[in-house]
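Yeah, one chain of the complex is gone here, protein chain that is, but the others are all in their spots.
Now for chain A:
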Amino acid sequence: MPSSSDFTRRDVLIVGAASVVATAAPNIAHGQVPASAAPIIAGAPVMSKVSLNVNGGIREVELDMRATLLDALRENLQLTGTKKGCDHGQCGACTVIVNGRRINSCLTLAVMHQGETITTIEGLGTPDNLHPMQAAFIKHDGYQCGYCTPGQICSAVAMLEEIKAGIPSHVSTDLTSAPQDTNEEYRERMSGNICRCGAYSNIVEAITEVAEGRA
């Protein structure tokens, strides 16, 4: 979790960015500029309100219409466990679980999720009460720098549910029978989560342990 000094520094940066909005139209932090302060020009930010059920609680946020779900989680709700990697759906660092399904939170608008149920890494477990997948990642050293890890864990949790639900994959040998819990299946199904440190083999070990109920 970020310390209070981080928030202070970030707030200063946001104010600094907002002050040059009229001349440079920078990509200002979503939801930080009140509608009344927006420049009266074509293409000015359009504000919106959305209510999200995040990690078991209803959260109302007012944000720029352009805010992705990822930005809403990080910038408006300070749930910075979900990471922004590529911001284009290529790396998987932003993976969260929406209505039971893993998605890239960077490629969806927050306003498209009114009333929906969102689980982030903060909602899976806590330091004192880890989710089995979090515990397994620690045990098997399923990371190095840790930046992709929240996305990997959210993805892995939902991925095992997809196998249980009988959803086939590219490597499933038979489309008409239930998919199996195998190393090959996990690797294929986790291909939307990139780990630049290359911790893949340990990630698969952690997932395998959870799937086998040993974690």
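Operating definition for what follows: contacts are C-beta pairs under 8 Å (C-beta built on N, C-alpha and C of every residue); 3 or more make two chains touch, one makes a residue touch a chain; residues count from 1.
Rule of thumb we're sticking to: contacts and distances are computed from a predicted model.
Trainee: What is the missing chain called in its UniProt entry, if the choices are "TRAP transporter small permease protein", "Imidazole glycerol phosphate synthase subunit HisF", "Beta sliding clamp" or "FAD binding domain-containing protein"?
Mentor: Result for the unshown chain: "FAD binding domain-containing protein".
Trainee: Just name the one of A:L79, A:I121, A:A136 or A:M159 that touches the chain not displayed here.
Mentor: The missing chain is touched by A:M159.
Trainee: Of A:M65, A:C145 or A:C197, which residue touches the hidden chain?
Mentor: A:M65
Trainee: Please give every residue of chain A in contact with the chain that is not shown.
Mentor: So the residues of chain A touching the unseen chain are 27, 43-46, 48, 64-66, 68, 87-89, 92, 95, 101-104, 106-109, 111-112, 155, 158-159, 162, 165-170, 172, 175-176, 187-193.
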